[in-house]
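See structure below.
Omission of a single protein chain aside, the complex is shown with its protein chains in their original locations.
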Amino acid sequence: MKVYIRSAGNISPQHSLDTDSFFLSRTTTSNNYFKSVEPDYDSFIDSKMIRRMSRIVKMGVTAAITCLKEAHVEIPAAIVTATAYGCLEDSSSFLRRMIEFDEKLLSPTAFIQSTHNTVGAQIALMLKCHNYNNTIVHRGLSFENALTESILLLKEGTRPVLVGAMDEITDDSQAILSRFGLYRKTDNRMGNIAGEGAAFFLLEKDQGKKSLAILKGLHILYKPESNKAIQHSLLEFLKEKETTLDQIGLILTSHTGNKKMDEQDKELMNSVFRNKVTFPFKSLCGDYPTASGFALWMGSVILKEQMAPFWMEHGPQFPLSNILIHHHSGNSHHSFILISES
Amino acid sequence: MSLNMDKLMYKLKEQIIERLHLKDLKPENIGDDQPLFVEGIGLDSIDALELIVLLQQEYNIKLSNAEDGPRVFHSVRTIADYITANSGALKVTT
Partner (left out) sequence: MSSHTFVAGMGIVSAIGNGLLANLQSLSNEKAGIGKMKFLQSIHSGELPVGEVKFSNGELAAISGLSSQLPRTALLSSIAAYEALLDAGWDKSFSQRTGFISANTVGGMDKTENFFKLFSKNSAAGKLADVVNHECGAVTELVAGQLGIRHFVSTVSTACSSSANAIFTGARMIRAGMIDYALVGGADALTRFTLNGFNTLMILDKELCKPFDENRHGLNLGEGAAYLLLVSENGLNQLGKKPYALVSGYANANDAFHQTASSPEGTGSYLAMKNALDNAGIQPGEIDYINLHGTGTQNNDIAEGTAIQLLFDQSFPKMSSTKAYTGHTLGASGAVEAVYSILAIQQGIIFPNLRLQTPMKEFPFKPVSGFLRNQKIKSVMSNSFGFGGNCTSLIFSAA
């Protein structure tokens, strides 16, 4: 069975809600975090619903609606969402008030909106969609596991499937994650930056009138024993997908500029990825556990347009048939996603 | 008393708008007797819970039985009546 990416919707630190803008200009940041370029949500979401929504919910719902509109689908047969951190803003806000007011005089809204399935639930509520709805929250593999589930649903005949990934930066999360030494110091132009975004995809079994790309394969690797094992795993995966390295014109890597984190890429860069056209996608969306959603979107639109963004130096050659995404988050969560021209 | 009542109702409208994030509304848009829920302003059960907290925080009035909600929160006037009836000397600061 082939899996087609019929459409996508993406809110990220880039101008990604509109593909043309993404190809034309690139945004950068001098901070150690990279927040999304957000649209005027009022034109996407009903005012009665929007008033309680935190940023992650607005980003997620808007990306989902955009994706469905593009494919002219009103009600998907399934909604599968993925988030590593969940609704941080609402969690923090309830937690802070609970501590500050010593468990007294708390209001319910932040708690209600803090559950991890809020985005999936709000999409269902907006669409009045009674169909399948699930939420995967597994760190750097949240989106990959949601994709795995979506592919199984398609195989069972549940289609089309709306699948998406989202995470948000909040002041608290940035303060805490910075203390773990994940991000560059603000005065350093090099190194890792925090990111966020929401990317949704509509998956189908057939091509329909148009589609962005074919999701040719997905391989998940949790806690690989060594860098050699990562490389071995990739080669096995490509063999299984009957795709040679020569057929892959662009590799989107998780390279961040943080020495410790990039250690994982080293072996691949010096062997399999050597002499290949690579691009570090986290330089566009920042580093967050579900950033593979951004990478899948980026790869898909490049395949669809058969064109590299104007700002990309040393881009791939066209026609371009296959793109490989190597996502890794921390040292333990790796995935390879192979997409091809549809 | 009626001046106080008007002031109280205006204050309540401001507080409701702020608390419930009704950014499209101004106090003038909410009628004193307009139903706040469903067919009126369109509030729901979560808003009712928020209003209970509002009464507690701003007016030190505890509505311990959620089932009284629909009666008390019918309109801005019914809320104001409830506040007046349940607090001793009411001071309105605008």
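Lettered A and B in written order, each chain numbered from 1.
Everything that follows uses one rule, which is that a contact is a pair of C-beta atoms (placed from the backbone, for glycine too) under 8 Å apart; a residue touches a chain by one contact, two chains touch by 3 or more.
Treat the numbers as computed from the prediction; the structure is a model and nothing was measured.
In the full complex, the chain left out of view touches A, B.
Taking the complete complex into account, A:Lys128 is the one of A:Lys128, A:Lys185 or A:Lys209 that touches the chain left out. When the whole complex is considered, the residue among A:Asp40, A:Asp102, A:Asp246 or A:Glu313 that touches the unshown chain is A:Asp102. Touching the missing chain, out of A:Gly120, A:Gly164, A:Gly197 or A:Gly217, is residue A:Gly120. Note on the undisplayed chain: of the listed residues A:Leu141, A:Leu234 or A:Leu284, the one touching it is A:Leu141. Across B:Met5, B:Leu25 or B:Ile46, the single residue that touches the chain missing here is B:Ile46.
Summarising the interface, chain A meets the missing chain with residues 52, 79, 84-86, 91, 94-96, 98-100, 102-104, 106-108, 111-118, 120-122, 124-125, 127-139, 141-142, 145, 149, 152, 155-156, 172, 175-176, 179-180, 220, 222-223, 332. Those residues of chain B that touch the chain absent from the view are 44-46, 49, 52-53, 66.
In the analysis below, only the chains that are shown with their structure count from here on.
Per-chain CA centroids place chain A at a distance of 43 Å from chain B. Listed in rising order, the residues of chain A touching chain B in the complex are 47-48, 51-52, 105-109, 112.
Only residues 19-24, 42, 46, 49-50, 53, 56-57 of chain B touch chain A when the two sit together in their complex.
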